[in-house]
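Every protein chain but one is kept in place in this view of the complex.
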Amino acid sequence: MTTNVRTRDGGSARSRSASRRSHGEGPFRYAATGAGVILLGIMAAIAVFLISEAIPALQANKGHFFSELVWDPNGSQVFGIAALAFGTVLSSALALVIATPIAIGVALFISHYAPRRLAGPLGYLIDLLAAVPSVVYGLWGVVFLVPLLKTPSQWLNENLGWFPLFAGEGAIGGKTMLAGAIVLAIMILPIVAAISREVFLQAPKMNEEAALALGATRWEMIRMAVLPFGRPGVISAAMLGLGRAMGETIAVALIFPATFDISFEILTPHANSIAANIANGFGEATPIGRGALIASGLVLFVITLLVNIAARMIINRRKEYARAAA
Amino acid sequence: MSKQIQVSGLDAYYGGHKAIEDVSMTIEPRSITAFIGPSGCGKSTFLRTLNRMHEVIPGARVEGKVLLDGEDLYASSVEPVSVRRMIGMVFQRPNPFPTMSIYENVAAGLRLNGRVSKSEMDGVVETSLKGANLWNEVKDRLNKPGAGLSGGQQQRLCIARAIAVQPQVLLMDEPCSALDPISTLAIEDLMAKLKDDYTIVIVTHNMQQAARVSDRTAFFNLAEQGKPGKVVEMDETSRMFTNPTEKATEDYITGRFG
Partner (left out) sequence: MTAIQHISTSRRIKDRVVQGLVYLAFALAVVPLVSVLWLVIKNGLGRFDLDFLTHSMRNIGARDAGGGAYHAIIGTLEQVLLASLISVPIGLLTAIYLVEYGNGGRLSRYISFFVDVMTGVPSVVAGLFILAFWVLFLGLPFSGFAGALALSILMMPTVVRSAEEMLRLVPNDLREASYALGVAKWRTIMKVVLPTALTGIITGVMLAVARVAGETAPLLLTVFFTDSINNDPFSGPQMGLPLFVFDQAGRPNDTAVDRAWTGALTLILIVMLLNLVARLIARWRAPARGR
């Protein structure tokens, strides 16, 4: 510590000698390295403490954690993750199916279609979607989107009810999986679009010109020189979006009706997710209840971790490829 | 399948900047025409106006006439896409599509124009690669990526890709500037062979190359930095290099500037 103070009030840069260099250099280097190690430590600590605080609840569980379709850790102490995990995966997958094509379109619009002077501001407009807080989307979803979807949902159910996702009897519309998935799609659209836009912009100009010089139309040029180049980037962008949709909490906590069953009916009020259940269940949770929620959070952590690691590995491999090509 | 190009009163702009001014010339079929001149004199820009690639750059535009056997390429009814289909181009840096195999690279242009049977496609790919003097080197690895070839081979692959669609004219923008001498020689031999079938226009920085390969030469220059480039002189290559009319041409060719 004392060496640190002494070197701080040193004179001009010119007077700095090799012997004085060592005084501040060591601590500074350790601080920088230490900060990096702290970050690694936090990631490890997240796993360790989620596990250690989940264990008592898991031991008290009278049902089977992976298969039980009940969540009652506070009362009968029977709880299972199956329905929640299913809801998380289904809602995120639906969100991805809705968001990815639109995001690719938006990215192409900014990178290859919009007039150049407008491209920047219009891209910023899409980025603004990411600046709207999750809870605001939730509020918007409940107040505006849910009523709006009522009629289209009924129409889909009546005319395409043979399709399992649109099936269902009784109450159609309301706080449904579809409403949540649309809100999730809006929330992940900016990140998928932003990353896709970057990779499309990086597509080599000389290959685009080669395609045009062969007599390709704009779309054919994009298909020949832009999309193949951007494919790995778009895939990892979609996976990052998937990870984000899975972890998204408050918006779906407001929209999902907190049911505990496995249902593919996205037009009936059957929907829940791990994250939504944590937000909705935390208030009245007993110690076992909290442990159970932590256990569910651990599952969410592991799933999103795997999705993110996979996405990052695709991006990193692509980086090497891009460097090799340059 | 070789056509004459007649250019009259052509100006090209980048936004507000006029890059070339009032260029008029006739480019004869089944011959090689070379454009020479110092850097920034607009010879590459002019080349790119001949197949309407200039306007791909945002803000760039062209005024004037380019007639391909009497038909104006810049007429309002003509689409740039069909112009480029008829006038092929080879670029300064070899640019095969990195995600495609050698075969797919050559077939890329043909696939745009509707269905072609497998056997027909095989034939075109073979003819084009042979036409580009590349067939013997790649015939055993047609399904390998084009990016795996050497620089000179990649450039010949790009030539094969350009001639696969049987264009009327072949534009070459400094096609050897990124290549070693041996690959350069291979490309020059190829050009001599291709001129039997195509109208070839080549931009080059290398005056020996212009003297070696071309039948006619145009010398581009600009009055000063920031002013538009113009054609100073155009004539038979042999005469340009031995007995040029203009003083500036002689100065440039003898290496006094540029």
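Labels for the chains are A and B, by order of writing; each one numbers its residues from 1.
Throughout what follows, a residue touches a chain if its C-beta (ideal position, glycine included) is under 8 Å from a C-beta of that chain, and two chains touch if they have at least 3 such contacts.
None of the values given here were measured: they were computed from a predicted structure.
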item	value
Full-complex contact with the absent chain, from A:Ile81, A:Leu149, A:Ile186 or A:Val199	A:Ile186
Contact with the hidden chain (one of A:Ser91, A:Asn157, A:Asn207 or A:Thr304)	A:Thr304
Among A:Leu84, A:Ile104 or A:Ala237, the residue in touch with the chain that has been omitted	A:Ile104
Chain A, residues in touch with the chain not shown (by the definition above)	7, 10, 13-14, 16-18, 20-21, 24-25, 28-29, 31-40, 42-43, 45-46, 49-50, 52-53, 101-106, 108-110, 113-114, 122, 124-126, 128-129, 131-140, 142-144, 186, 189, 193, 215, 217-220, 222, 240, 243-244, 246-250, 253-254, 275, 278-279, 282-283, 290, 293-294, 297, 300-301, 304-305, 307-309, 311-312, 315-316
For chain B, residues in touch with the removed chain	1, 3, 68-69, 71, 73, 78-79, 81-83, 85-86, 112-114, 168
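Note that only the chains that are shown with their structure count from here on.
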item	value
Inter-chain centre distance, chain A versus chain B - centres from mean C-alpha coordinates, in Å	48
Footprint of chain B on chain A - complex, ascending	116, 204, 206-207, 209-217, 220, 224-225, 228-229, 325
Chain B residues touching chain A - in the complex, by the definition given at the top	51, 53, 56, 58-59, 81-82, 84-86, 88-89, 91, 93, 95-100, 108-109, 112-113, 147, 158, 161-162, 165
